[in-house]
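Every protein chain except one is present and positioned as in the full complex.
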Amino acid sequence: MAYVYMPLLLSLIGFLLVFLCLSPYIKAAYSVMSIISENTAQTSVDETEVPDFKLENTSGETESIPYSPDMYPQLGELYAQIHCDRLGIHENVYFGDSSTELNKGVGQYAGSGIFGFGRTIILGGHHATSFAPLEYVEVGDVFTVNTSYATYTYEVYDMVVANEDDGWAFGFDSDEEIITMYTCYPFTPLASYSQRLYVYARKTSGPYLEH
Amino acid sequence: MEQKLELNIKKNNKNTKRRPDVISVILSFILAVLLAVMGYAAGAQIGIFRSDIITESIDRTGYSEKVYNQILADSVELGKPMMIPEEVFQDVFDLEKVSRDIKAVYNSRIANTYTAADTEVIRQRLKDNINKYAKEQDIEMGEEQNAAVDEFVSLIEQRYSSGIDIFYISYYVSFRNMYQKYFGILIAVIAVLSVLDIVITLKRHKRKYRGLRYITYASLAAAIMTGAAPAFLYIQGKYRSLNIKPDYFYSMIVDVADRSLSVFMYVALFFVIVSAILIAATVVLRKKYSAGHYKNSASLNV
Partner (left out) sequence: MKIKKISALVLSLVMVFAMSVTAFGATEDDIKSKLEAAGLPDAYMTQVEQFLANNDLGEDDINAIIEQIDLAVETKGDAKDIASLTAEQKQAIIGNIKAAADVIGATVEIDVEEGKLVVNAGGKTYVVEATSEVVKPTGVSTTATVAVVAVMAVGIFACAVVSKKKVA
C-alpha cells in the first residue's frame, strides 16, 4: 500500500513545485500558442469583430487623410497588424502594453501616438515570442503596418541596447514619425533583463492623419 | 531452542511495522521533484525541441501537397486579371520542389542561417510559358507587356516564397534556440543532484532495501507528475479546437502537439518501468537480508 499512497502524496505536493519550476516555459509556450491562434481563451476583444485591416498597399496613393476620433483605439483593442517578411514577424498590435496585451502579441504604449499621427509610436513585445525575431534585425528591414484606415511602411535605420529606464532611448524627441520597437535584451535565458533592444524605423510611406 | 527461535521470529515480526523515516521522506520528495523536472526537460528535448519533429509532421499530414495546391490556386487567381490561363502554370513548380524547398527553408531557419527558396527556375519556367502562350495567341509582347509580365512573375515568386515558409516558424526557432541549451544544463545539474540524493538515501539505511523503497516512491511520483498533465491535455484535446488557419497548418500543428505530448507520456512510462525494477530489487534484497538475518539469529540462539 505504501507504494500507492506515498507516491500519490509526494506528487500532490510536488506538482506545485514542478509547475513553479517550469512556469516560465509554460507561460512562453502559452503565449506563442495565443499568438498563433486567432481564438484564445483570454482575449478581451471579440475576434469576430477584428477590424477589416487594409491589406492592399494604399500607401502611395494619398499623402494625407483627415483624422477622425474613431481612428483612436480603446485600451486593449486590436487595432493594427505589423509584418516583416524577412524576419517572419506577423503580429497583432494591441493598444496598451499590459501583460494581457503582451501575451497576445505586440503592445503599444498608450501614451504614444497612433500610426499616421506624426508622432513616435512605441511598440513592445516579448523577446521569446512576438519580438523574438528582432534578434536578427538589420538596418534597412521594412515593417508594414496595416490598420483599418491605412497601410504604412517603416524602414529600420538604427538600433541600440539601453536600460529600461533610459528615456533618451524611447525616441520621443524625433522630428518625424517613427516606430520604436523594444524587447528584453539579451535573447538568452538566465539574464537580469534590465536592458532593452530598441529598434528604430522611420515612416517611408502612408498617409498623414490631418488634425 | 526451537521455541526460543520461534519467539524471536514473532518478536521481530511485531517490530516490522515502523514509522516512515522523516529525512528519507524529505529526500524522496526532493528526488521526485527533481526527476519530474528532468523528465519534462528531457521530454522537451526529445519531443518538441527535436529538429526533425516538424519535418516528420510535414510528411505525416501531407502538408507539402496542400501547400503546393494552395500556391497553385493562388497563382491561378492572381493570373486572372491578366487573363493568364491555368495551363500557363503547369510544370512551373512541382510537388517535389515544393516539398524540398519547405524542408530546406525550415532547416535553414533552425540552423539560424535563413536561406530563401530558389525561385529562379520558377521565374524562368513561368516566363517561358507566358511567352509561349502569347505566341500561340498571336499576342505581341512589347515593352509594356514585358514589364507587366515581369511584375506578375515577381508576384508569383513572392507568393511561392511566403507559401514555402512555415507560418510563425521564427517564433518556434527563437523559443527553441533560447531554451534548448538551457534545458541541457538543467538536465545535467538535476542529474547530479539526483545521484547525490540517491546516495544519501541509501547510505542512511543499513538495510539498503529500505532506502530503495524511498527511491521507488520518488520514481513513481515522478511518473505521475510527468505523465498526468500531458495525458490530461492529450485526452481532453482542447488544443485541437484552437482556431488556426489555414487548415493544413492546423493539421501540422496538432500533429506536432500530439507527438510532443506522447513523448512526455513515454517518459512517465520509463519511470514506471524503473520503479518496477526497483520494487523487484527491493523484494530480492529483503529476502536475502531476511534469510541472512534469521540464519544469524538462529546461530546466536544456539
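Going in written order, the chains are labelled A and B, and every chain counts its residues from 1.
Here is the rule we use: contacts are C-beta pairs under 8 Å (C-beta built on N, C-alpha and C of every residue); 3 or more make two chains touch, one makes a residue touch a chain.
Just so it is clear, the model here is predicted, and its values are computed rather than measured.
S.K.: Check the options A:M6, A:V156 or A:C184 and report the residue that touches the missing chain.
M.R.: A:C184
S.K.: Looking at the whole complex, which of A:S11, A:S112, A:T151 or A:S205 touches the chain that is not displayed?
M.R.: Hidden-chain contact among the options goes to A:S112.
S.K.: Tell me where the left-out chain touches chain A, residue by residue.
M.R.: So the residues of chain A touching the missing chain come out as 17, 20-25, 27-28, 67, 69, 72, 74-75, 97-99, 102, 107, 109-114, 117, 119-120, 122, 124-128, 131, 164-165, 167, 170, 172-173, 182-184, 189-191, 193, 196, 211.
S.K.: Extract the touching residues of chain B with respect to the undisplayed chain.
M.R.: Within chain B, the residues that touch the unshown chain are 21, 23-24, 26-27, 30, 33-34, 37, 178, 182, 186, 189-190, 193, 196-197, 200, 203-207, 210.
What we mean here is this: only the chains that are shown with their structure count from here on.
S.K.: If you average the CA atoms of chain A and of chain B, how many Å lie between those two points?
M.R.: Once rounded, the distance between the two centres reads 28 Å.
S.K.: So in the complex, the part of chain A that touches chain B is made up of which residues?
M.R.: Listed in rising order, the residues are 2-3, 6-8, 10-11, 13-15, 17-18, 21-22, 25, 28-29, 32-33, 35-39, 47, 85, 87-90, 128-130, 132-133, 135-136, 187-190.
S.K.: Okay, in this complex, where on chain B does chain A touch?
M.R.: So the residues of chain B touching chain A come out as 20, 25, 28-29, 32-33, 36-37, 40, 44, 109, 112, 114, 162, 165, 167-172, 174-175, 178-179, 182, 213, 216-218, 220-225, 228, 239, 242-245, 253, 279.
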